[in-house]
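Contents: one structure, followed by commentary.
In this view, the complex is presented without one of its protein chains, the others remaining in place.
To keep things simple, chains are lettered A, B and C as they appear, and every chain counts its residues starting from 1.
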Amino acid sequence: MSAALAPIPLETETITRERDALQRTWASEPGLLGWLREVNHVSIGKRYVITAFVFLLLGGLEAGVMRLQLSRPENRILNPDSYNQFFTVHGSTMMFLFAVPVMLGMGIWLVPMMIGTRNVSFPRLNAFGYYTYLFGGIVLYGAFLFNTGPDAGWFAYPPLSTAFTPGKRTDFWAQMITFTEIAALAASITLIATIFKQRAPGMTLNRIPLFVWSILVISFMVLFAMPTVAVASIFLALDRLISTHFFNAAEGGDPLLWQHMFWFFGHPEVYIIFIPGLGFVSHIVATFTRRPVFGYPMMVLSLVATAFMGFALWVHHMFATPLPQLGQSFFTAASTVIAIPTGVQIFCWIATIAAGRPRYATPFLFVLGFFIVFTIGGLTGVMVASVPFDLQVHDTYFVVAHFHYVLIGGALFPLLGAIYYWFPKFSGRLMSETLGKWHFWLLLIGVNVTFFPMHLLGYMGMPRRVYTYLPETGWGPLNSLASAGAGIIVVAMLIFAWNVFSSWRNGDVAGPNPWGADTLEWATESPPAPYNFAHIPVVQSPAPLWEASGTMPVVTGMRTDVREVLISSVMDAHPCGKHEHPGPSIWPFLTSVCVALYFVPVIFTPWGAVLGTVAVLAGAAGWGLPHATSSKPLPAPGSMYKDEPLTPEAAR
Amino acid sequence: MREDIFHPGGPLAREVARFGGFLHVVSAAVFGLVMIALVLALVRRAPVSERGMRRGVALATSLTVATLFVFLVYDLSVGRTTGRAPSRGRQLTVIGHQYWWEVHYNDSFPSRQVITANEIVVPVGEPVRLELQSHDVIHSFWVPSLRGKKDLVPGHTATTWFQADTPGIYRGQCAEFCGHQHAKMALFVTAVSPDSFVSWYKGQQAVPPAPSDSLRAEGLKVFLTTTCATCHNIAGTPASGTAGPDLSHVGSRMYLAAGTLKNTPGNMAGWIMDPGAYKVGSKMPSHYGTLTDRQVRAIAAYLEGLR
Amino acid sequence: MTRTVLCASALVLLALACEREDRDFHSDPAAATPKPNIVMSSLQPGPVAVIPKTEAPYDDNAWMTAEGMRLYHQMNCSGCHFEGGGGIGPPLMDDEWIYGSDPANIYATIAEGRPGGMPPWGTRMTPQQIWTVVSYVRSLSGLTPRGARPGRSDHMSGNLAPQNRTPEKPKPTFTPPASWRP
Partner (left out) sequence: MTPVMDTELVPPPQRLVSAFDASGIEEKYFGTDSVSWWGTVGFMVIEGFTLILCMGAYFYLRKNELGWPPERTPLPDLVVPTISLATLLLKLVPISMAARKARRWDGDGVRRWLAITLAWNLVNLGMRIAEFGALRVRWDTNAYGSIVWATLFDHAYLILFDLFETAGIALVFFRHQETHRDFGAVDDDAMYTWFLVLAFIPVYVMLYWFPRWT
């Protein structure tokens, strides 16, 4: 085994030669087929993020139409049938097709760069996850176009979603859930293995960037949350398609079983969405105050604590159901206590800002917006933790206001800040600051004008999910105000879209590290070469780019002719092995098609399950059998095995 | 008509409104403190030292814990007072339907039981205990000015209670998404003095009077010979359907179709003719083409007389 | 060429899908849906008549079939036919059809009534409502497309849901037992 060497400066010539070789090995293939065969995490991550933003746009348009419908009493833009489809598809899109995939996608895109490796651990599984997610979205929107959009709510409570919604609408919803859950699970397994085993040498647990921690934490949450909703949605589909009785009270089933399972997933889901947001905030705060975030151990512990507690408070979505009262107190206490770790993080950031030198660039503005909007959402969150108060505001517009404040404040603001912040790494160019500031201020105003009045509407008795209201309820003026706010949000997001579009084409060219940031992704070019790092960096401090003094310690001796990555130990990131990655393959895409061949036909006939099982097995066979792996075969089978155990060293 | 959690009409809602006021004050204070801290952090002259940061975070965290503790204690005490159901008081059964409410005033003598729909009349100052069931999907019973909500889940029987102190009309609405007309599934609680309640209750127990004029008599005949009677019940007549609301005293109600239309003969006629025009997806079938204008007018006149 | 085919098939899909999931909330005026031309029996003087197959408008529309199920209960069809198994009236979920299984025949049976107790509903239900009941009744014996048949019911036990029943092959005629005759 090799050990650490005395630092030897690398010759420019060597570096250039190795770069050329790596470029040949890792390059993407041209053409449509090459696009489908792509397994590089940068491409797949970008695809995730772009696709998710397309779904954000669609979900936002649906919200806009709904706000138009609600802008005055007894409006007739949408009839209840279309309204129910719109709000169901809006909620499902934002949760399953935008928020979770965009966060996992940012993780897939950023994590390998941040931890100093060349690709994620399971590149093909990763690509498979993307296509499965994409097909899930296509299935939902395809159905929606054909007037088959789900209409039982994004929460799909039975029996409304079983015996009382005939047709295929809810079936498409349930299948979309399964698609996106498979994708999320694939992404989280990939990310966990990558973060545990592929960190650059020296990146011990206490040097992992906070965003990587947040992705690690949510990946574990996904492992337990997503199977729950997948099992629940399969039960739901079975109830609908082959008449099982999981949720049928008349035959011993229980509608509340669905609610338990759905919220056991649904509450952690919220944390899955905003914990990466907290990761973004940490990086932006550190960079724009020019000092590391205060209280790193506390930040990490808070993230982990939030993840654990996130699973212990699902019942606070069910306070109004007939449940024993004693248990409810526990969930109130848990919902209250979870405010502490989040509070600690906010205090640490404010302390960091106080100790640093703030620069008011757009990403930092979005973080300030996060403080304002998210704090309001968090406070109303503590309010709804109380059983008696929640029973008054549950399922009203107060809750609509609450979770939009939490998710827009806790996830969208940091995400948009992150887009401005990492856009140079994305495209090689900076986004326009002027447009960015317009975007920020309009969004901040728009969000508050739209959602603040909803708190009051909730107090006035306006329930959620109503397609209209009567004039005598007096809800008209505040609803008109909220709809006007939605208009401001639309303008703000149009500015953002234009900013992305124009900056991508002719924004200022950014160097490798335009913000002077501290983490490893800024050590590569913008945008990075397909292999990320010509030489894997060796990490010696939590802020490697700030503490390096003119020299950058790196790993040498990696092969350049195959896709090789360095494997390191879980705790102290000591190099302990190498791993040869598979190259591009069409099979992840084809297997994903096979999964679609399972889930879509099964909506129409039980034989779909048989067809689908065969198709998936065939896809897996194509994926797994030798022609698809580029691994070198053993020297020669036969004599070598006979005498003594063969080690890889001996085989060389 | 009241519908606002901060304009309570009874002790339960008042307790929660007081608690809500406390929450608002505390939340506003916390928000203000966080914002002040943020602004100070942004505009301070010299960067804060490591020790300053540690102290600030420790102080803020302990304040948070203390505030949450106070919140929790107050919340549990409010939960205790509002959660405990009284042992006395009238017992009602409320059954949720897509998209209306069926209300039974239970009595040990079946003949004295009163069945009505969408409108609950209660005496002031007396607790009312509710047993909640659902006929189809999940609904949620909520009258903001009287108390928080409780879900009506198929296969479960939920219990809740409320009490009105001030006479008045309290509007409420189904609070769990239940299908196309979740938006038009209102209910009204009318709190009256105990004396007026007794006379109202007697009136509801009585068999409605026979039609007084020929138009109404014709209305009854049409009601019984067409499909009306297969879904609706009218005491004292052969009409005994259970799929739709009990119409024995429909003339005494304020609204039709769960708070959708004012109860006038004209609205009634229009509603019978084409319910879908007022409430898309209503489970009441249309009679456009099966009833003549005169028949509909006769039915509306007859129903108006059922007080 | 390929593109034209793709576009055309997409349009066909669109049309099919829209119809499948249509929720027809407004009742048409009675005149809008013409009553079908009904041939009661193939027995007639002269050459063998070709009986035109009629199409039920809602057979492949799950929502409207479910509306038919609701009306079936609201109009108290279940009072005699129970949940399709029959009792006072003949069963509806088997393969035997006294007056024919064709949509038009069922329509006529409902609208005009039949001797032996089946009352006429033509004056009490709109044609649209009758058509929804026609589709529901057909779904009971699996005569409508599987995807549009009602699923499990929350209230009934022991019966297979219509969507999980094997379609019955209708026998054209059936001799009613003496007790059913007037």
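Assume a residue touches a chain if its C-beta (ideal position, glycine included) is under 8 Å from a C-beta of that chain, and two chains touch if they have at least 3 such contacts.
Just so we're clear, the structure is a prediction, and the values are computed from it rather than from any experiment.
Visitor: Which of the chains on display does the removed chain touch in the whole complex?
Guide: Displayed chains contacted by the hidden chain, ordered by label: A, C.
Visitor: I'm checking contacts with the chain that's been left out. Which of A:A27, A:L61, A:I77 or A:V231 qualifies?
Guide: A:V231
Visitor: Pick out which of A:R37, A:K197 or A:H283 touches the chain that's been left out of the picture.
Guide: A:K197
Visitor: Touch as defined at the start, partner being the missing chain; which of A:L430, A:L520 or A:L597 qualifies?
Guide: A:L430
Visitor: Would you mind spotting which of A:L22, A:I115, A:L160 or A:I189 touches the chain that isn't drawn?
Guide: A:I189
Visitor: From the list A:T342, A:T473 or A:N513, which touches the chain that is not on show?
Guide: Selected residue, touching the omitted chain: A:N513.
Visitor: Among A:F246, A:F331, A:W422 or A:F451, which one is in touch with the chain left out?
Guide: A:F246
Visitor: In the full complex, which residues of chain A touch the absent chain?
Guide: 1-2, 4-5, 7-10, 15, 121-122, 125, 185, 188-189, 192-193, 196-198, 201, 223-224, 227-228, 230-231, 234-235, 238-239, 242-246, 248-249, 251-254, 257, 260-261, 290, 359, 361-362, 430, 433, 508, 510-511, 513-516, 523, 535-536, 538, 545-546, 548, 550-558, 566-567, 569-570, 575-580, 613, 617, 620-621, 624-626, 629, 631-634, 637, 641, 645-649, 651
Visitor: At which residues does chain C meet the chain that is not included here?
Guide: Touching the chain left out of view, chain C contributes residues 152, 157, 160-161, 164.
Everything below uses one rule, namely that only the chains that are shown with their structure count from here on.
Visitor: If you tally contacting C-beta pairs, which pair wins, A-C or A-B?
Guide: Top pair by contacting C-beta pairs is A-B.
Visitor: Whole-Å distance, chain A centre to chain B centre, using C-alpha means?
Guide: That pair's centroid distance is 40 Å.
Visitor: Averaging only over C-alpha atoms, locate the centres of chain A and chain C and give their separation in whole Å.
Guide: That pair's centroid distance is 48 Å.
Visitor: Of all residues in chain B, which are in touch with two or more distinct other chains?
Guide: 136, 154, 280-281
Visitor: For chain C, give me the residues that contact two or more of the other chains.
Guide: Touching at least two other chains: 23, 25, 154.
Visitor: Can you list the residues on chain A that touch chain C in the complex?
Guide: Those in contact with chain C are residues 79, 81, 145-148, 159, 162-163, 166-169, 239-245, 248-251, 603-605.
Visitor: Can you check the complex and tell me which residues of chain C touch chain B?
Guide: For this pair, the touching residues of chain C are 23, 25-27, 29-31, 70-71, 73-76, 123-126, 129, 154.
Visitor: Mind listing the chain C positions that touch chain A in their complex?
Guide: Of all residues in chain C, those touching chain A are 13-14, 17-18, 20-23, 25, 62-63, 65-66, 146-148, 150-157, 160-161, 163-164.
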